[in-house]
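Excluded from the complex is one protein chain; the other protein chains are retained at their positions.
Entry: chain A
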Amino acid sequence: MPPSPCAICKTNRALILRPKNHQKLCKPCFLSVFESEIHHTITTNNLFHRGERIAIGASGGKDSTVLASVLKTLNERYDYGVELILLSIDEGIKGYRDDSLETVKRNAQQYNMPLTILGYSELYGWTMDQVVEQVGKKGNCTYCGVFRRQALDRGAARLGVKHVVTGHNADDVAETVLMNLLRGDLPRLSRTTSIITSTPSAALANPSSSSPSSPPSHTNIKRSKPLKYAYEKEIVLYAHHKNLDYFSTECIYSPEAFRGSARALIKNLERVRPSAILDVVRSGEDMARLVPGSDEGCGGGCESQGGNGGQIPVAEEEDGGCGSSGGRTVGGDMAAVERQLALNENAQENGLEVEIRTVGVKSQGCERSDSLRSDVVSLVNGKSGQRVKGQAFTPRKTPQRQVMGQCKRCGYLSSQEICKACVLLEGLNKNRPKNQIEVDGHGQEEANEAVDAIEVGLQQVKIEGI
């Protein structure tokens, strides 16, 4: 068989089978088509504006490395006029982060971009290794994901940057769509596909009057995913053919079942029909519009209307964005959810469930009942008996629109009174030997305002401990 020519330039020999559509391309054409697609994503969604400072959430993995490289190239080629900087979060996982942070440092030199590294220990007083030591390997992804989400925003605020771009790719988005279907999480389903998420200025304009002490907020940070439509395989190909310096190790702590399951499914789908990843993303965008009460859920479709109208508020624990592998999210493993669901089903069957919610939770409904947290207490009377019609509570309601406010402790955007990070920290700090807090407390003293709230939390613990 004669060597086939490149489908685009028709002259060079095709060397690359494009994963997305199985087009046969030569190397230069592949690189240029990959870049121009991202340029297309950026321009049609008006992701950037001239003069903007943009922090690239850099992990040293392939996605963020390619993102940094492509954005630098495009910024020069098309004169976006944006200033790019690198922002890295050090979770404090020995053997995983140490090496990848070295990569980020090299990237900073290669791309001539300023780099800031912020540690979990600096931000929260806990490294992930310490968290794992305390909570064990199960569920540690929850901590990591929640902490990371805020860490980038806190870091951005510290740098005076209002826009953070992350390396989430099409596979990640598709995976999250399927995962949220499997978990039965409609509110999150309606958010995951949006290319821009931003903490609403509403949360700023309307500061909760009940908390005069709420610290200055770092909540008006815009997030976007320029690689949202880029296939993971193509990102790897691009990195390979551009000889990019990236670090490839999966997080040493294992992924949770839901995401692992969805990821395997996406890989199989891609094998059967290469367009399937993109098709799932498209379905996700369309379904976002069908989620009851979410006129916000316009997916990627309505940005063209311009302005901030199309921007979507994020929840504090959304897309965990776990380093190179795209995020482990909260939600517990499948077995735990299964048990909870089975309990609810049984209770409903017997018509005797009573649902008790924790008081003081402003926005009930969606997040809580759908993701089946344990604050919904089922009181099941073992014997099935007199079923009184209408008295039985139905545990799942139509998901309601989330009301976003600010965390009373740290001021971070939250649908709850206390944001997830602060709740998790409280749990961690409760069980921590006291002397250790002091050590970490010292390290924090120079932290800026953004961190103050957490620090106050820590000091309170210290005082209580004395």
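The criterion applied here is as follows: a contact is a pair of C-beta atoms (placed from the backbone, for glycine too) under 8 Å apart; a residue touches a chain by one contact, two chains touch by 3 or more; residues count from 1.
By our rule, contacts and distances are computed from a predicted model.
Visitor: UniProt names the one chain left off this complex as which of "Phosphotyrosine protein phosphatase I domain-containing protein", "Decaprenyl-diphosphate synthase subunit 2", "NAD(P)H dehydrogenase (quinone)" or "Cytoplasmic tRNA 2-thiolation protein 2"?
Guide: Missing chain, UniProt protein name: "Cytoplasmic tRNA 2-thiolation protein 2".
Visitor: Of A:99, A:133 or A:279, which residue touches the hidden chain?
Guide: In the complete complex, the chain left out is touched by residue A:279.
Visitor: In the complete assembly, which of A:6, A:195, A:239 or A:407 touches the absent chain?
Guide: Here the residue in touch with the unshown chain is A:195.
Visitor: Touching the absent chain in the whole complex: find that residue among A:5, A:184 or A:260.
Guide: The single option touching the absent chain is A:184.
Visitor: In the whole complex, what residues of chain A lie against the chain that is missing from view?
Guide: 36-37, 40-41, 44-45, 170, 177-178, 181-186, 195, 228-229, 261, 265, 268-269, 271-273, 275-276, 278-287, 289-292, 299-301, 303, 334-335, 337-338, 341-342, 345-346, 370, 396, 398-399
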